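Only one protein chain is missing from this complex, and each of the others stays in its spot.
When the chains are written out, they are named A and B in that same order, and each has its own residue count from 1.
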Amino acid sequence: MSAATLPVSASAWDRLRQFSPPSRYVPVLTTLALFIGMFGIGGLRYDGFADPQVLLSLLIDNAFLIVLAVGMTFVILTGGIDLSVGSVVALSTMVAAKTLQLGWDPYLSMVAVLLTGTLLGLLMGLLIHYFDIQPFIATLAGLFLARGITYLISVESISINDPTFTALAYETVDLGGYYLRWTAIVALVVVGIAAYVLARTRFGRTVYAIGGSESSAMLMGLRVAFTKVGVYVISGFCASLGGLMFSLYILSGNPLHAVGTELDAIAAVVIGGTLLTGGRGYVVGSLLGVLVLGIILTLISFDGSLSSYWVRIVIGALLLAFVVAQRFATRRQT
Amino acid sequence: MPESPTRYQRILGSPLLWPALALAMLLLVNLVATPTFFNIRMQDGHLYGSLVDIVRNSAPVLLVALGMTLVIATRGIDLSVGAIAAISGSVACTRIAGAGDEAALSTAIMACTLALAVCVALGLWNGFLVSVLGIQPIIATLVLMVAGRGLAMAVTDGQITTVNNAFFSDLASGFVLTLPLAFIVAMVVFAFTAVLTRRTALGMLIEAVGINPEASRLAGVRSRTIVWTVYAFSGLCSGVAGLIIAANTNSVNPNRLGLWIELDAILAVVIGGTSLAGGRFSLTGTLIGALFIATLVRTIPNIGIPSEANYLFKALVVVAVCLLQSPKARRALRRRRRTIPVLAEAGHA
Partner (left out) sequence: MTQMETQAQAHSPQGLTPSPVIEMQDITIEFGGVRALDGVSLRLFPGEVHALMGENGAGKSTLIKALTGVYSIDSGTVLVDGVEHAFSSPAASQAAGISTVYQEVNLLPNLTVAENMLLGREPRRFGGINVSAMNRRARETLEGLGIAVDPTSVLGDHPIAIQQLVAIARAVDVDARVLILDEPTSSLDTDEVAKLFDVIRRLRADGVAIVFVSHFLDQVYEVSDRMTILRNGQLVEERMVAETSRLELVQLMIGREIEVLDRLDRQEHTAVDKAKTAPVLVAVGLGRKGSLEATDLELFEGEVIGFAGLLGSGRTELARLLFGADTADKGEVTVRSERRRLRSPRHAIDRKLAFSSEDRKAEGVVADLTVADNMVLALQASRGWLRPIPQNTRTELVQRYIQALDIRPADPDALMRNLSGGNQQKVLLARWLITEPDILILDEPTRGIDIGAKAQIQATVAELAAKGMSVVFISAELEEVLRLSDRLVVMRDRHKIDERPNDDVSVSDVLEIIAGEARSEQGSHHA
């Protein structure tokens, strides 16, 4: 299935390079083929699946995860990992809910949310770069810290009733019979900005350079310290932005929100073709990775006979397939 | 260097000194907050009291941390322990709930054996990815971390399965010789691990592989077998922990059972003085680390902070311990004048 769709999409996309796409695009194209294949299966098997609104709903439902995956892509491209994003989402919902409950201006509340996550990212980045603490340990501390603060703010769930928030949450953007929500549009904009930064700025290229070889990047005179701390700041910002979007989606702050979401974000990035050891991958791949995760869930809910836990198993299997494929691909090169 | 350090010097130089002191400090804080904290009373032939609760509650983390210690000593990490614990609990509970004679001892034994066998198989799977395919441990075990809870739910068919088997629930709440059975189980596994590593050559070979893999290879050490063994053992330990957690509530919730226990276990190992960079490990240190975490969790409400905030304090402990172990941070603390000798060592190969 996927083998049949791959060359077609590639040639239409990049006709100048004949029929074989450069090897660096193969993982992303595989994910694209996977997504198209799944969408095709769904369209053939279930009535109403092949509706464009199903695709748009995928974007709406997974907008916050897309933003998380974008931040995670930066981190993973440097060869790091950020385990704190799920907890930062929970913290963000809580900060938003609590500040609104205290009567803050909704926009001020949003700024507070974004600052919290960004600051946490900065702290983790500094620990990782300046004290040589392994990324997974430092962000593990971040995971604990964010959850801990969330619980400190409130052990109970706090609902969000602010009119600005609810308006943003329910407002739709009409696309000629179909609709999107603002969160989805923000997510797509974030993907676009991230893609530009990674491909066309010195900062972005340094992110790849660090993933290729940190010591070489250092010897080449690139700003390794700034960039390495920077990716965790970006991931922290994205996590809090994702958290803000999640609060719009769910309209409550709760310390139990988004447990295990960091795994979804990591899985989406890897399934999107980014090398877990760093240096290779595209943010568009991560977008596709999230959509693949989303469509698995949609398929299962359309089917009705399959239980939701199959999502996790299928994600795990996909993760395994990509990790093993990556392992063999890199082994061949070295 | 003196030929034979005095006893005093040996205690001061012991890597266990700081973890032990930290634990003592924490206990002292509790004693100040609640003067009756150390009280232990006997009731129906069982010991009761805060300290007894602590040792009982430390059992699951201690178990997972024992396996984690060996994995970390080989320069690895096992992120899947929480998921494996959930699978273990799910297999056991589903098996008990589905058995003809739900309350029988044989049912409990059969179910637990089956669960542990599954966990060893999962550990072997991790070991396969790491030692045969050569995938980085953090990535290899991430796969099962992601999929594991899905598998656990597949076992229970997505339900929270409750069981009614007195023998099974004794695993968590029972007492033997006045002591909580959970703690005794953990100590038995602890003793077993100690014998396994220190009475055979496993411990030394694990350390050799962790300290200098290339020298070990040239000396003919079968590092593949060693690595495989420790991941299988880690799976087994997680399985036992999962059984105790499930027995504690007489039920299994595949989504919640053992959530974040991997983080607690890593924390216990690190507090115990085993370096995340691999090499020498201390099982006693891990024991102290697990007790420290259990005490910390108990301390938070005791000094009047919502108990859920224990995560906050765990975060602080993680950061503090890692900073203490980080050579860079130590150097910054000591403000050494020159960093040149470090470069020299690297450049002199």
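In the analysis below, a residue touches a chain if its C-beta (ideal position, glycine included) is under 8 Å from a C-beta of that chain, and two chains touch if they have at least 3 such contacts.
Given the structure is predicted, the values throughout are model-derived calculations rather than measurements.
Note that the absent chain touches A, B when the full complex is taken as a whole.
Considering the whole complex, the residue from A:Leu68, A:Ala97, A:Ala184 or A:Leu222 that touches the absent chain is A:Leu222. Shown as candidates are B:Asn30, B:Ser50, B:Ser131 or B:Ser216; the residue that touches the absent chain is B:Ser216. By the touch criterion stated above, the residues of subunit A touching the omitted chain are 22-24, 196, 200-202, 205-206, 208-209, 211-213, 215-217, 219-222, 279-280, 333. Taking the complete complex into account, residues 1, 3, 199-202, 204-205, 207-208, 211-212, 214-222, 225-226, 229, 279-280, 338, 340-341, 343-344, 347-349 of subunit B touch the chain not shown.
The rule we apply is simple: only the chains that are shown with their structure count from here on.
Residues 81, 127, 130-134, 136-138, 140-145, 147-149, 151-152, 155, 255, 259-260, 263, 266-267, 276-277, 307-317, 319-320, 323-324, 327, 331 of subunit A are the ones that touch subunit B when the two sit in their complex.
On the subunit B side of its complex with subunit A, the touching residues are 77, 129, 133-136, 138-140, 142-151, 153-154, 157-158, 254, 259, 263, 266, 270, 276, 305-306, 308-316, 318-319, 322-323, 326-329, 332.
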